[in-house]
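One protein chain omitted, others in place.
Moving on to subunit A:
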Amino acid sequence: MLSVLVFLPVVVAAALLAPSVPDRVARIVFVATAAVEVALAGAVWAAYDDPGPGALALEEQVPWIPGVGSSYHVGVDGLSLPLVLMTTVVFLACAVFAAREQERPRLQAALFLFLEAVSLGLFVSADLILFFVFFDLSIVAMYFSISGWGHGNAARSALRFFLYTFLGSLALLLGFVGLYVASSPHTFDMLELAAEPPLQGTGATGALVLGAILLGLAVKTPTFPFHTWLPPAHSDAPAIGSAVLAAVLLKMGTYGFVRFGMTMLPDAWRAWAPVLVAVGIVSVVWGALVALAQTDLKRMIAYTSVNHMGYVVLAVGAAGLVSSGADDARAVAVTGAVTQMVSHGLLTAALFLLAGVMFDRRADYGLGEYGGLAGPAPRYTALFAVAAFGSLGLPGLSGFVAEFQVFAGSIATAPVAAVATVGILLTAALFLRAFQRVFTGPTAGLAHGFPDVTAREWAPVAGLLLLSVLIGVLPRPLLDLIEPAAVAAAALVSR
């Protein structure tokens, strides 16, 4: 079932490569496939039964390179399934949003379906090499998306994105090989590595291997100080490229923290935990401060991603402070981290799609170029307001549920985490300021005659926001999914 979920988009993408497929058909196929994927992911959720610690549900395993103990091994648990669901939803939103794409829609549909398959494959991987394969392919696909459909200085931004994240992936690979060489018998299987973590009690070696892995993930996430590729990549990427980049690709980094750092190198993780907490706090505050200084809407949203991913890093770092934190506080932090990944995915995708609407109309993201947009575009304003409030952590939306748990867990473990609450304040300030400049007051600048959103534009955004509200009001189903896995992960760190 998981294999169908992963490989269906690849098959469709391959079919779309045939030049004889008309553009109109390609657009419909894109939306239809993305919808089927949502349904399939829903079916996976329905069939999902919590597998308990150290196991995966809906497992499939086929040997791939038996010589090095690497196999095609997939499965889901409470950490990965929420991200799988979020990924399919985001791609469906993007597919609908791209239904008017004029620029080579057939190839774009093929590329994004390929990207969807790669993203889903990454989240369900239970083998380090399989994970790495999808990790690298996601970089290649996103590179082509930015360089092929971007605007502005797209080629340069795409190259920077590629080089930077490729560097990260290579560091990751070194870390994986380190794990492999240290394990006995040699294996790349995540479950086996988590069951018997290698490099326990080896001090520097374990710390170095985890350091390589953390570097790889930190570049992808991105955390301070490895975030400099993100703003140019976002500002020059097409709207749906930005949405997928922020909503799905960034999660590959944070997911990796929870998936292999904590469970496979618990000793080293505890050693690194203070660093992670510090990096998390700095990312939160720095990301918010720099976002506050932006005059370009898309760059601003990009920097809030650095801020939001900072919360995740803070939480997973706090989860490693075993000596000072109660087990349940650390588990709450991990739950908050995973919830934040889902929440950020939904909200940022919505924000980037809205930024895309702005660019489609006026080809300008400058906050100062607009004024009083609420007059000509009330529906656009309403959607933007909900997304912005969600992003700054207003209760009733998913961001609050996530950030509340992150802080509850982290501050209980490391009181210094309270510093990061400044980030919330700054985010609130920057969103309100941006909102005020662009939407309120008399209509001015490029806002004159700004056409309001069409159904094709507001429907996907509204869908994403609706889910965010749903999680904000009724978080139980999602939390029930995440909590057992988070408790297990928090317990594994303390080995």
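Worth a mention:
The definition used in the following text is that a residue touches a chain if its C-beta (ideal position, glycine included) is under 8 Å from a C-beta of that chain, and two chains touch if they have at least 3 such contacts; residues count from 1.
Here is the rule we use: contacts and distances are computed from a predicted model.
The chain absent from the displayed complex carries the UniProt protein name "NADH-quinone oxidoreductase subunit N", chosen from "ABC transporter ATP-binding protein", "Cyclase dehydrase", "NADH-quinone oxidoreductase subunit N" or "ABC-2 type transport system permease protein". For the chain left out of this panel, the touching residue among A:A55, A:V181 or A:A326 is A:V181.
Set against the missing chain, the residues A:P53, A:G148 or A:G463 yield one that touches it, A:G148. Checked against the hidden chain, the listed residues A:F30, A:F97, A:F112 or A:F132 yield one contact partner: A:F132. Residue-level contact of subunit A with the missing chain is found at 19, 63-68, 129, 132-133, 136-137, 140, 144, 147-148, 155, 158-159, 162-163, 166-167, 170-171, 173-174, 177-178, 180-181.
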